[in-house]
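Missing here: one protein chain of the complex. Every other protein chain is in place.
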Amino acid sequence: MDGIHDLAGVSGFGPVEMEPNEPTFHEPWEALAFGLNILCIGVLRAYNVDEYRHSIERMLPAHYLSASYYERTLTGVASLLVEKGIVTREELENRAGGPFPLAQPAASVVADGRASGEKPRYQVGDTVRVRNIHPAGHTRVPRYVRGVCGEVLHVTPPFSYPDAAAHGLPPRDEPTYHVLFQAEDLWADAAGHRETVVVQLWETYLEEIR
Amino acid sequence: MDGIHDLAGVSGFGPVEMEPNEPTFHEPWEALAFGLNILCIGVLRAYNVDEYRHSIERMLPAHYLSASYYERTLTGVASLLVEKGIVTREELENRAGGPFPLAQPAASVVADGRASGEKPRYQVGDTVRVRNIHPAGHTRVPRYVRGVCGEVLHVTPPFSYPDAAAHGLPPRDEPTYHVLFQAEDLWADAAGHRETVVVQLWETYLEEIR
Amino acid sequence: MSHQRHAKQPASIAKRTSALRDALNEKGLLPEGQLDTVLDATLAQFEETMNWRNGAKVVARAWTDPEYRARLLADGTAACAELGFEGPQGEYIVALEDEPELHHVIVCTQCSCTAWPVLGLPPDWYKSPEYRARVAREPRKVLHQMGLDVPETIEIRVWDTTAESRFIVLPLRPPATEGWSEEQLASIVTREAMIGVAMVTLEASAEK
Partner (left out) sequence: MSHQRHAKQPASIAKRTSALRDALNEKGLLPEGQLDTVLDATLAQFEETMNWRNGAKVVARAWTDPEYRARLLADGTAACAELGFEGPQGEYIVALEDEPELHHVIVCTQCSCTAWPVLGLPPDWYKSPEYRARVAREPRKVLHQMGLDVPETIEIRVWDTTAESRFIVLPLRPPATEGWSEEQLASIVTREAMIGVAMVTLEASAEK
């Protein structure tokens, strides 16, 4: 989805603020929210990491931007557990003593892309174009590279295709690449000098230059 | 700027909710915020409408999305009056009895585009491409049409070029056009059938097809 | 985000608005008391005279007077002014005529511009991020959720109010209104129909 989480290049944000001697967690509930996610993925196997990422992307945009990182974590975890029938929204709200905002439902998605285990189609040095796609569901191809040409810098291992895994479709591994983009191809007149961006992309996101 | 206000095509928003028998204003402060803006533009001539629009775009993204329409109005008006030295943030916060969030500063912008009063370069039926530009300041060319080709549907009158007017640059009138885009050229695989979008664009935003 | 951790809650929006009015009043930019006078007059204008019922009259006139309809489509600004509807945000009004195979919808994706003299101040839903984000990209789906089904055989054309044109949709006149007076017709035209998110039907009435 072309969601609010796809932030790269959006203007208007303030300065990046760093906190000296920042603790790992600022509040007990942050550690708990983080731990619950680790527990649900790693021990209970209630969902996978792609589903987790997508659950956060599905938060209402105003909530996404106003929530802190661990509030996003907690919201994603709770949304998935409700969607999977492990807990109900009602019991969460009763226990919390008030509204418990959750993510919006996921779109229904059909499988696309390649078969598992195929050999990489591109090699180091190839010029590739990122397909101009706007998937309704989870995807890891950010908007700012779509339609743009880049150069294959490394052929990286096959990894599970997230557009499928995030929607409970049969998992499959697919070749990935580090693709190098020139800033001026991404940001046109707004690009800085001698700036480049590398994005790791699954093969389904790419097409050959015609 | 490629700000949060440029919302078209961002996914993840919920349903459009309509209110039966909606009043013009829901609260007295809404009418007051609206009236103050009309007063400042039309009577005090403290700023122009392009500066006003830009002041809202410069709100921090999380504030922009969580604020109601008239809170955005009030924030824009207050930001401009502070920036122009008519009131100070301190007196506003003292009077309000707490923090008074304002917009972020405007970027410095240099004049671009055409001279005033030139004849329209394009005619009805011409195919034009929207330039792939990312202005640092105010602009009225939304991101979703940049780099995309469309057809001139109407040659509309010259209007004040907002990228200049919003930054206090010398005003100039420039030809505008209603440009018709096919949805599949804008949203690729996500486009619906038999859907088109018309965007009114200043001539500086356009380029000829080469 | 450390600034968010420690951020104080803003003053209430009502207090912020009053604070700005009071600060302006104190500057003496206008003669004493005149700020409130101007404010009251402005608001009365929008509550009473500059609202979407004007647009309904324009539509009813266009439905009953072919020559007016032709003038409206050729020069919306002048045709609206003929009926006395002009003013701010109405300097260049463009009427969009629906056809059996073409349905128009209006939006302002970047802010919330509207033809004030004929549509008045827009409703909340028109100004919402939901409508602004979605209608240019998935108009048929958005209209469906708003209660209007436009068959796929009909083109939906979304007009994004990015410059100075201010649009008003001239909807299809419902069948079975032959012989109706202009006033009767105006009474069934809704603001939603003139934005393009509803059709004009015989059920619509003044309470909308």
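By letter and in written order, the chains are A, B and C; residue numbering begins at 1 in each of them.
By definition in this document, contacts are C-beta pairs under 8 Å (C-beta built on N, C-alpha and C of every residue); 3 or more make two chains touch, one makes a residue touch a chain.
This structure is a prediction, so every number in the text was calculated from the model and none was measured.
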Margin query: Touching the hidden chain in the complete assembly: which of C:77, C:128 or C:190 does that?
Written below: C:128
Next item on the list: Out of A:92, A:136 or A:169, point to the residue that touches the absent chain in the complete complex.
Entry: A:92
Margin query: Which candidate, A:10, A:59, A:164 or A:206, sits in contact with the chain we can't see?
Written below: A:10
Next item on the list: With the missing chain put back, which residues of chain A would touch it? List them for me.
Entry: 5-11, 13-22, 24-25, 27-29, 31-36, 38-39, 42-44, 53, 56-57, 65, 68-71, 74, 77-78, 81, 86-87, 91-93, 95-101, 140-142, 144, 156-157, 159, 162, 176, 178, 180, 183, 186-187, 190-202
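By definition in this document, only the chains that are shown with their structure count from here on.
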Item checked: Per-chain CA centroid nearest to the all-protein CA mean -> B
Notebook entry, point to check: What chain lies farthest away from chain A once each centre is taken as the mean of the Cα atoms?
Noted result: C
Notebook entry, point to check: Approximately how many whole Å separate the CA-defined centres of chain A and chain C?
Noted result: 38
Check: Could you state the distance in Å from the CA-based centre of chain B to that of chain C?
Finding: 17
Note to self: Could you pull out the residues of chain C that touch at least 2 other chains?
What the structure shows: 129
Next item on the list: Mind pulling the residue numbers of chain A that touch at least two other chains?
Entry: 14, 61-62
